[in-house]
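With one protein chain held back, the other chains of the complex are shown just where they sit.
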Amino acid sequence: MADGQALLRMEGISKRYGGVHALEDAHLDVHAGRVHAILGENGAGKSTLIKVMSGVVAPDQGRMYLDGREVSFANPAAANRAGIVCIFQELSLIPDLSVADNIIASNPPTRFGLIDRRAQRRLAEEALVKAGGEDIHPRARVGDLPLSRQQIVEIAKALARKPRLLILDEATSALTAADVTRVMAVLKRLRSDGMALLYISHRMHEIAELADECTVFRNGRNVESYEQGAKTDNEVVEMMIGREYRHAFPPKPPRPAEETPPALAVRNLSWTDKLSDISLEVRPGEVVGLGGLDGQGQRDLLLALFGVLRGVTGEIAIDGRPMAIDSPRQAKSADVGMALIPEDRKTEGLMLPMSVLHNLSFAALGRHARFGIIDRQAEATSVDEMIRLLAIRSNGTSIPVSALSGGNQQKVVIAKWLMLSPRIILLNDPTRGIDVGTKQEIYQLLRKLSGEGAAIILYSTDYDELIGCCDRVLVMYDGTIKTELAGDEITEHALISSALNIAPQAGAATGEAGHAPVSAASGSVA
Amino acid sequence: MKQDTATPQAPMLLHLRANLPIVISFACIILLLLLGSLYSENFLSPDYLIQQLKVASFLGVIATGMMLIILMGQIDLSVPWLLTTGAMMASAATAFGPAGEFLAVPFGVFCGFAMGMVSGVGVAYLRIPAMIVTLAMNVIAQGLMVAYTGGFSPSDTASSGMRYLATGNLIGGVPNAILVWIGIGALAVFVLNRTTFGRAVYAIGNRESAAFLSGAATQRLMMFGFGISGALAAFGGVLLAGYAGKAAQSMGDAYLLPSIAAVVLGGTSILGGRGNYLGTVAGVILVTLLQSILSVMQIAEFGRQIIYGLVIVTMLLLYGRERALR
Amino acid sequence: MKEWRFFAAEQRATLLALVLFLVMFIIYVSNHPAGFTPNVVQTASNKGVILAFVAMAQTLVVLTAGIDLSVGMIFILCNCVGSYVLGGTMASALGGAGLVLLTGLGCGMVNGLIVIFGRLQPIVTTIATGAIFFGLALWLRPFPGTVPDFNGDLADLFTGKLFGVVPASLVFLLAVVLVVWVPLSRSVIGRAIYAVGSSDMAAYMSGMPVKLARFTAFAVGGLLAGFGGLFLTFFTYSGEASLANGDNYTLFSIAAVVLGGVSLYGGRGSAIGAIFGALAFRTIGDLLFVFDFDPLWQPLFQGLVLALAVTFGAARLFRIRNRLEMFS
Partner (left out) sequence: QPEVVAGPSNDAECYVPWSADTKFFQFEKKDGPYRVALANGYIANTWRIQMIQTAKAYAAQPEVAADLKEFKVVSTGEDVAAQISAINNFIDSGYDAIVVNAQNPQAFAPVIKRAKEAGIVLVAFDNILDTQDAINVNVDQKGLGELWAHWLDKHLPDGGKVLEVRGVAGTSVDTDRHNGIHEVFDASGKKWDVVEVVGKWDDGTAQKATADAIAVHGHFDGITAQGGDTGVVQAMIDAKHPFVPFGGETENGFRKFCAAHAAEGLLCSSAGTGPAQVAVAIKTAIDALKGNVVPQSVKLPLAIVEDPDFKDGENFYSAESDNFFVGNSFPTCGINFTAQEIMSQDKADK
């Protein structure tokens, strides 16, 4: 442990939501010049802890000391003034304001009482440079930027406040490997400048690379704090999930025979300038990955298949029958049997204020209804079944789904589609922000589904996931499929080089691509 | 909330919180009556109460449509003239012999439905904000009715069927209007809680994009929602015409803000996605009673307006508050 | 992208509103029997400016993703107050004008306080406060009237023409824009107003003055509605507690705001756009004057033009290739 007085100390913090103890007697010491990682499975209370710290949530009990003096923050602004700045799990950017306005949100430079936009812009540009976002125009509207760029803006915004303690709650979850490397470098520099950093992530290799000290949470309580490196990854994971932990990825069964007719066949699919001439086939029982750098059209491809996009050309055949899918409604119909686990669960996957029950049953409501009248018994039964199957942690099914932790919310999104027993499942980065235990469950679930004959397309920003889960990987670049990797060809090296659209033998590309080196131990975990 | 009863383990607290508006508005209703009875005992007489329920049922029918729209996160400002359209068209149909007489009610309701559907297309498919689409629809409906009355001098006497519906008594001393409202209310409760359509209404109100990606025909449903709201407004107009014996141009003016107020006082979130029909019932009775008592007590118009406003604010402060950001 | 492109993107809605207004106004003026004369412009601008103020008031609240259904009533109340205090000497009438504006400001502040500390939705709050404001107006002016020594000179100064050509009301509107809107929109609070409308949670998390922004939007909104009421008094030399008029101006202001490219979902648009929206909306009414419609078909014509004009805004729909964009 670091010596000297803690910059921030929390003692006996408790917070309850209804019957749930989000935090119980939690404590934490954060020191200047160190990166403190917080680990824990979904719903362990990590986000709640840092919300308390940054004035978003008032704790029921407990004390906080800054530089040894007791403090409490009435709101985020007060915490900011004290030098505690948080990058929240849910982005806190204002979509309709410009990048510069967002970065200098809280106290912009003024002249004669009005915002000095020239000075503000200079400050914003500096912050962007620090956060590795030189390519982002300070005048662009934030809502127009892709998610990964928004994350960078978020980081720049935090840096512009000159924090003493910077908290990152899964701030890297939407970033591509290249961005992560850049952010890591920034964070290391900040640490050496004497800043205290609190880092929450479910990506073990990032923690291994960055953290000085780790604290594990489970069920709202501290499990243990230790110097980074003092525990093996397996020990850590077992602390987190409170049970023994073996393999992340289930074994791959033999691939279905080439001659098995494809469940989904796509010919020459194109859409605006984002997708061009895509052809692919997925057989029942097969898990096909989509790889490549973020933003190469993978998401658009999934949306195109699911009937969300207008003006898609090309042919789509389901079980050999050509189909024109022009709405999600048609995509999920019995003829097609498709499901899409969307990217952003808050706006695309869930009706947050509605109950867990109603969220879970919504997509498959037709199954439990006759002539539009819901059979509530049947509905409740299959919902309970799903909750068991995916081990969703929820305090009853009538609480709003917004009260679940991020990971459990994600499980609800997946579960609501599984209730339809789809034959073709499209997944758009389904494990973002999900703890290792849950990830493992999801991987197993995917295998089980494909074993039962589902055809699966999985887009992931995590290469390990593609390697561990997929029978084949289609690597996309600039809206087309550039490379197809199958079986043993799916290696990190191959994925990266084809993602960059360079010849595989250019081995040096690994470094340039900036994918974080995977430590021997974490390879088996995340 | 009602639709949660499928899960017995639902915490009591949540139920209480969701039902608070209903409890308080019913309490306010009783309070109002008691206060009124200080002025005149007749406020507690069955005659007066039945009379209030009868008048409330017109607003009740209209507020049902408004609630549906508000649950979807939209708003319908076309109520006044769709109501009038329903009344005038039904009365006009009456002039066409026995067939017209027979079809009067359905025809009036259909006109409201059709115009509501047009608004629905604007909102759901053209994605123009409901506030402005229905505003324009209100002006158009007014224009149509003015041109129609001026140009065709239609019959505006309510058919005997309309009169029976609004003022007759099928069962003892219970006016049919109340039965009609009970019928529509029961149907609304059933549709909202037990059908896929109702579930989709809540889903759309909460997060339309998620409902869309879940494969709900959100646009079609929303369009129909406006159609239904239009139909109910027109039906309210038909009943009102039956009550008054005739249709008149200005009959809808007094129903727009009260219908919104009734729905909101009943605890339905104006942002959509949350609300319970029982609350709307309470809200409708409350608004009607308040207007009536203030009117009979001969409070000057300015005083009535002020009291009306104060009561709404006070009630909302009692239970309509949103959770604080932290 | 180049700098000017960003500028154009920021101002697109406002520019569209300007174009809409110009097109309609040109149609109007070119068919007007009197043509493009100072008098015709003065008439149009006096009528337009009244709504423009109310629309600006509405804009501020709408930018915070709220809506103010009491603007019309604040406007009416201020008109009634004005009909009492705009009499006497120039100085006392000017003082009275200040009082009218204070009335508007006060009403807006009441709205703001209830919305913020009561944590109520603006739409329902303002339905209720609108009734209260109207009650007060009716109490002041049970029937239309004015002070005996109404200062018509002052009124004419504001509704007349400068140098016989430029409508004074337009100049005054411009002055209010420069003194109220421009500084506000460039201040920290102004930016918070946009932020609150765009995402109040994010604004709160970013440490922006969320409550102050909401309060300011309502308060300045009330003030601007007060300007509207003041102008109506100047224009009519009298006050009238007309329920229908209050409701109408509220609804007109919403229409103007939409035509002006302000998003009813908050965070996007500007009061300048709303001004053009208001002028365009008024021109719809004026078109009746230059086209020879059967009087009984005029209301329908107005409704159809309004519908057409708002459908304009749906044009962006045809550019949407990703249906998910429809929902934002």
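Here are some notes:
Going in written order, the chains are labelled A, B and C, and every chain counts its residues from 1.
The criterion applied here is as follows: a residue touches a chain if its C-beta (ideal position, glycine included) is under 8 Å from a C-beta of that chain, and two chains touch if they have at least 3 such contacts.
Since we're looking at a predicted model, the values are computed, not measured.
Considering the intact complex, the chain excluded from display touches B, C. When you scan C:237, C:312 or C:327 for touch with the missing chain, the hit is C:237. Of the listed residues B:48, B:107, B:212 or B:308, the one in contact with the hidden chain in the full complex is B:48. Annotation for chain C: contacts to the undisplayed chain at residues 32-34, 37, 39-40, 43-44, 46-47, 50, 138, 141-146, 152, 155-156, 159, 232, 235-245, 248-249, 252, 282, 285-286, 288-289, 292, 295-296, 298-299.
Although one chain is not displayed, chain B still touches it through residues 40, 42-43, 45, 47-48, 51-52, 55, 142, 145-146, 149-153, 155-157, 167, 240, 243-251, 253-254, 292, 295-296, 298, 301-302.
Here is the rule we use: only the chains that are shown with their structure count from here on.
Contacts between chains leave no pair untouched here, as each chain touches all the others. Chain A and chain B have centres, each the mean of its CA atoms, that are 44 Å apart. In this assembly, the C-alpha centroid of chain B lies 30 Å from the C-alpha centroid of chain C. Contact with two or more other chains is made by residues 56, 75, 308, 348 of chain A. Across the assembly, chain B contributes residues 209, 212-213 that each touch 2 or more other chains. The touching residues of chain A, counted against chain C in their complex, run 56, 75-77, 80, 88, 90-98, 101-102, 105-108, 110, 113-115, 117, 137, 139-141, 143, 157, 271-272, 300, 303, 308-311, 348. On chain A, the positions that touch chain B within their shared complex are 18-19, 55-58, 75, 306, 308, 327-329, 331-333, 340, 342, 347-355, 357-358, 362-363, 365-366, 369, 372-374, 376-377, 379-380, 395-399, 416. Of all residues in chain C, those touching chain A in their complex are 1, 3, 6, 9-10, 183, 186-188, 191, 194-195, 197-199, 201-208, 267-268, 320-324, 328.
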